[in-house]
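All protein chains but one are shown at their positions in the complex.
We call the chains A and B, going by the order they appear; numbering starts again at 1 in every chain.
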Amino acid sequence: MSTATSTPSTSLAELRRHGAVRPKMAGFHRPRASTLAACAFVAPLVVYLVVFYAFPLMQNVAMSLQRYDRGTFVNGGAPFVGLDIYREILGQPKFWRVVGQTATFTIVSITVQYVVGLALAVFFQNSFRLSATLRAMFLVPWLLPVIVSGTTWQWMMNPDNGVLNSLVGLFGVDPVWWLNADHALMSVIIANIWLGIPFNLVILYSGLQNIPTELYEAAAIDGAGAWRRFWSVTVPLLRPVSLITLLLGLVYTLKVVDIIWIMTMGTGTSQTLATWSYAMAFGKGTSGVIKYSEASVVGTILLVVALIFGLVYIAVQRKQED
Amino acid sequence: MRNMSPRRAATIGMVFAAATSLAACSGGSAPEPTSSGNAAEGATTSEITFWDPYPQRADGSEWDKLVKSCAPAGATLVRSSAPQSDLFNQLTTAVKEGNAPDIVVLDNPMMPEAVSAGLLATAQQASIDTNGIDENLLGPGLVDGVAYGVPFGSNALGLYYNKDVLSKAGVDPASVTDWDSLNAAIEKVVASGAKGITFSGVAGEEGVFQFLPWFWGAGADLSDIGSAEAVSAGQLVSDWIGKGWAPRSAATDNQSASWDLFLTGEYGFAENGSWFASAAAETKGFTTAVLPIPGKDSAVAPVPTGGEFAVAPIQGTDDSNHYANASAVISCLTSGDVAVTTNETLGYLSAKPDVRGQQVADNPLWKPWVGAIEGAKGRTTELGPKYVDVSAALSEAIQGALNAAGDGVDVSAAFKDAAVN
Partner (left out) sequence: MTRTWWKAPLAIVLTAVMLFPVYWMVNVSFTRRESIRKGQLFPFDFTTAHYQVVLSQQMPYLLTSLVVGLGTVALTLAIAAPAGYGLAKLSVPGARFLNFALIVGQMIPAVVMSLGFYAIYNRIGLLNTIPGLILADSTIAVPFAVMLFTAFMRGIPRELIQAAQLDGASSWRTFRSVALPISRNSAITVALFAFLWAWSDFLFASTLNREGGSLRPITMGIYNYIGAQNQEWGPMMATAVVASIPTALLLVLAQKYVAAGVTAGAVKD
C-alpha cells in the first residue's frame, strides 16, 4: 500500500487510542457520504416495500376494524366497530379448532419436510453417478402448477380406485377414505410435504456444501463414525441455514392455501386459518357469503402468529451472533 | 431496539406516514357508482367489454364468435371469462373502482345479492326486454318486483342412465318412479356387478344445486332445512355412499368429475345436467338416455333453475352510454333467430317458450328436458339475498351427511346443526 493510504489508518488508530472514536462492529469509521450511498442502495427496496407491502397491510388491518358486507364494500359506509369482530371470531369454538388444525398442519409439514430434505441433502452430499441430474429432478414438483399437482394428489387419494389405496393395500391395510372430514388434514399434510421437499433440499444442500471437508476428515481421523460426524460437524455448522430454512418454511406453510383448496376446499379437518380467511374473503367453499371483515381479522391473526415466530427467529439469530 | 437514533426513528415514522396516507388515499378517490343513467339517453361506444363465466369457450369458439358478432356496427367487443365465483368477486371490485364491464353474465342464484350490494342497473335502465320470458325462469332476477336482467335460457338436472348396464341388470328404466323404485333399481345394478349412481356433493353452491331435487322431492323447504323431510333427503344420499352404491369421492367431486365417472361406462345412473346432453348422445362403448329425477313419492321432483342472467352493472361515469352498449348486445343475443343460436351454442333451453318450442323441433335431444325446465324452481325467488346463507348451511349439512356414510344419527345431527346456524 502507498503512503497516501496509510495516513488515514494511522490517524484512525490514534483517535481510537485516545478514546475519541469507539470501534463499531465493522471496525471502520464511515464518513457521511457513504451513509447517503447506503441509503441510495436500499432506497428502491424501501419504496417497494412501502407501496407493495405496507399499503395492502394497512388496508387489511383497517378492514378488520370495520364491518363490511358486499354492499358497503362497493359503496362505502361500513361502520367502524373496533375490536368487535376480533371478539366474535375469537369467541367461536370453530376458531380454536381451526387454530389447532393450522398448528398441526404447519408443525408436521415443516418437521417432515426439513428432516426429509436434510436426509436427502446428506445423501446427495458426496456426489455419485447421476447425482446432479437426480438432484435436479427432485425439484420438478416445484415446476408444476399447483392446480395440476393438487388434482393429481386428489385422484391418487381417491378412496375407491386411487393408486394410494392400492399401494397401502399391498401392505394389507384397508382402503382409507383419504379426503373425508376426519382424514382430510392428514391427506393435505402429505401433499404439502411433497411440495415442500424441493425447497428444503436446495437450501440445505447448499448449506452442506459450505462445510469444509477438512472438518469431516479431521473428525474421521479422530475416529468419529458417520453418525457421530453428522451430529458433531454437520448439525452445528448447519444451524444458521437450518434456522432460516425453518423460519421461511414456517412463514410459507402458514400461508398455504392452494394445495389444500384444490384437494378438499378446506372441508372437514383440513381447514386452516389461511384457507378460512381465503374462503371468507372470496365467498368460496361451503359458503358463498363474502365476509370481508372476518377474513381480514383471521388474516391479521395469522400475520400476528407469523410475526411472533419472526421475533423468535431474530432473538435466536442475535444470540447466535453474540 | 438498540441504536435507535433519532434519524432512524424519523425514517420509520416517515415510512408509516407514507403507508397510512396511501391507505387513506385508496378510500376516497374512486368514482362513486351512481344509480342514474338510462340506455335510451346514451349512445353505444366504440369498445364494449363483456364478461362471462365460460372460460372453456376460448377465443375463436362458437360462443365467442356469436357474442362478438352482436357488437353494434363500428364497435369492437372485448370478451373475457372467469369461473363463476371469481367473476362475481371481480365484478364487485370493478364496480367499486368504477370500471365495471358493459355486460356481465351472472349465475342466477347470485342475482339478489348482486342487487342488494348495489352492483346492477335495472332492466329498465339498461333497456333490456323481459317480455315473453317464463315466470319461473325470470324469478331469480326479480327483486321487489323490479327486473334486473334477463336469462338466455336454462339448463336442468336429470337422471342419465346407461342403457347397457341397466338391461344387463334386468332393470326397466320406466320402473323408476319414486325413491323406493330408484333404490331398488340401483340395488339390482350393483348386484349385477356394475356401480350404482354418480352425483356431485362438492362443498359450495354446486353441491347444493345437485342436492335440491332430492331435497324438494322429499317435500322439504329452504326456509327450514332441519325438517324431517330434509333429513330424509340427506339420508337418501348418505345411504348410497354407505352401501357403496355411490363413489365416496362424491363429497369432493364437482359435476364434471362425476360425469367423468359416468363416462367410464361402469355406472348405471348419473345425476347431471342438460349441458351434457349432446355428450351423452356420443358416449363411446355404451348408449345413454335420461329420466326425470324422481321425487320421494312422485315421478318428477322439482329441479332448481339453472343458467345465468345477462345484466348491466352499475357504472361510474358515462353510464347512459354503457347501458346503451348493454342494451344493444343483450337484445341482439336474445331476439329472433340469434336467440335460438345463443341457446344452442350454450347448451341451454331458451327461457322463452316459443323459442324453446323451435329448439325442440329442431333438435329432438331436448325433448326429455322440457318438463324439467318448465317445472324448475328458483332458488332465490322466495328467500332473496338470504339464500346465500341458507345455501351455506345446507352445504355443511350435505357434507356432514356424505361423510356420515349412512349413519342415521350423524345425518340427522348434520341437518339439525345446520338449521340452527
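Keep this in mind: a residue touches a chain if its C-beta (ideal position, glycine included) is under 8 Å from a C-beta of that chain, and two chains touch if they have at least 3 such contacts.
Being a predicted model, the structure only gives us computed values, none of them experimental.
What shown chains does the left-out chain touch?
Counting the whole assembly, the omitted chain is in touch with A, B.
Based on the whole complex, identify which of B:45, B:192 or B:254 touches the chain you can't see.
Here the residue in touch with the unshown chain is B:254.
Out of A:42, A:218 or A:316, which is the one that touches the chain we can't see?
Residue touching the chain left out of view: A:42.
In the whole complex, not just what's shown, which of B:70, B:137, B:156 or B:263 touches the removed chain?
If we include the chain that is not displayed, B:263 is the one touching it.
Given that one chain is not shown, which residue among A:92, A:111, A:209 or A:320 touches it?
Within the whole complex, the residue contacting the unshown chain is A:209.
In the complete complex, which positions of chain A touch the hidden chain?
Per the touch rule, chain A residues meeting the hidden chain are 1, 5, 24, 26, 28, 30, 34-35, 37-42, 44-46, 48-49, 51-53, 55-57, 59-60, 120, 123-124, 126, 128-149, 151-153, 155-156, 158, 161-163, 194, 197, 202-203, 205-207, 209-210, 240-241, 244, 247-248, 251-252, 254-255, 257-258, 274, 277-278, 281-282, 295-296, 299, 302-303, 306-307, 310, 313-314.
Touching the missing chain, which residues of chain B?
Per the touch rule, chain B residues meeting the hidden chain are 1, 3, 5, 7-8, 11-12, 26, 29-30, 49, 53-59, 78, 80, 82-84, 86, 90, 93, 97, 99, 107, 155, 254-257, 259-261, 263-266, 273, 275-276, 283-285.
Keep this in mind: only the chains that are shown with their structure count from here on.
Can you give the whole-Å distance between the Cα centres of chain A and chain B?
Chain A and chain B have C-alpha centres separated by 37 Å.
What residues of chain A sit close enough to touch chain B in their complex?
Against chain B, chain A makes touches at 46, 49-51, 54-55, 57-59, 62, 69-71, 73-76, 154, 158-160, 177, 179-182, 263-265, 267-268, 282-290.
Mind pulling up the chain B residues that touch chain A in the complex?
Answer in residue numbers: 15-16, 18-20, 22-23, 26-27, 32-33, 85-86, 88-89, 92, 95-96, 110, 113, 116-119, 202-205, 247-249, 251-252, 388-389, 391-392, 395-396, 399-400, 403.
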